[in-house]
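Removed from the display is one protein chain of the complex; every other protein chain stays in position.
The block that comes next holds chain A.
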Amino acid sequence: MSAQTVLFDLPGPRARRRQRIGTVIGALLIAALVALVLWRLGSNGQLDPGRWAILFDPAAGVPQALGEALLNTLAVAAVGMVAATVLGALLAVGRLSDHAWVRGPVAAVVEFFRAVPLLVLILFCLLFLPTIGVPMTAFRALALGLTLYNMAVLAEIFRAGILSVDRGQREAAFALGMRKTQVMTLVLLPQAVRRMLPVLVAQLVVLLKDSSLGFIVGYVELLRQARSLVEFFNFQFGNIYTFQLYVAAGLIYIIVNVLLSQLAKYVEKRTRRDRRTAGSDDVELPADVQMGGGGGLVTEAGGR
């Protein structure tokens, strides 16, 4: 339903005037709120340009440190994404297998990793695995945790993608005498992946968001780096750069994620224009998956 047009008439002159008045009042209220916040910050001296200059001052080492932290964040996200995509594709194929002894365990693995909180999973990798002789660092634990739960989420997404390929494709491939491995690898997977491409990019945003959990397990990503910089500067100059560094770290996260989201939208637009996938439904990550941490547990009928 295109609610915009059905739910209400186009406003007439009187309604438009009312809306304009409301908009002005609302805008004034918000402006007042922003001004209040700025005034508070100003009276605490937080808007002092000298305090913000440190963010761009190479001599203090802040830009380098934040840049390095951003690279750390991206590195763990990249490792997690690649590993999760490969494993997720394998699990998706496994879950669609004809053999119950493959399907069953694979389903159990997928469901388990979706049911456990991501942070607990990461802590498990960090705390338990070293006791059975697996050398662990914060990076490995984070990458492994992100991989394990993303692979479960992606497996479900891939499965939905494979199931959404028109039935005729599969039947035609079998009719041509292909074996089931060939049908999967030559016919179904290429189409499913092309259709799922925007979702994959969107999942990257989710993964990047989740990498901020590194803050809690002691991996030097953006937030942790900001915190240790704050502690360092507090020691030297007292509590004057705290706010600036936190804002910088938060903003970098948001900017990188917004850019990735835009990329996902762009890819989606291109995919939709592509004749080979035209006519496919809107592909979008479900809201719960976008929340990160593995999303919910209930798979809707029809795989999605």
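Rule of thumb we're sticking to: a residue touches a chain if its C-beta (ideal position, glycine included) is under 8 Å from a C-beta of that chain, and two chains touch if they have at least 3 such contacts; residues count from 1.
Heads up, the rule we're going with is that contacts and distances are computed from a predicted model.
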Hidden chain of the complex, named as in its UniProt record, picked from "FtsW/RodA/SpoVE family cell cycle protein", "Sarcosine oxidase subunit delta", "Amino acid ABC transporter membrane protein 1, PAAT family" or "NADH-quinone oxidoreductase subunit B": "Amino acid ABC transporter membrane protein 1, PAAT family"
Contact residue for the chain not shown (choose from A:225, A:242 or A:271): A:242
Candidate in contact with the missing chain, chosen from A:120, A:134 or A:172: A:120
Absent-chain interface as seen on chain A, which is shown: 1-4, 6-9, 11, 15, 19, 22-23, 26-27, 37, 40-41, 44, 46, 115-120, 123-124, 127-128, 131, 205, 208-213, 215-216, 223, 242-243, 246-247, 249-250, 253-254, 257-258, 261, 286-298, 300
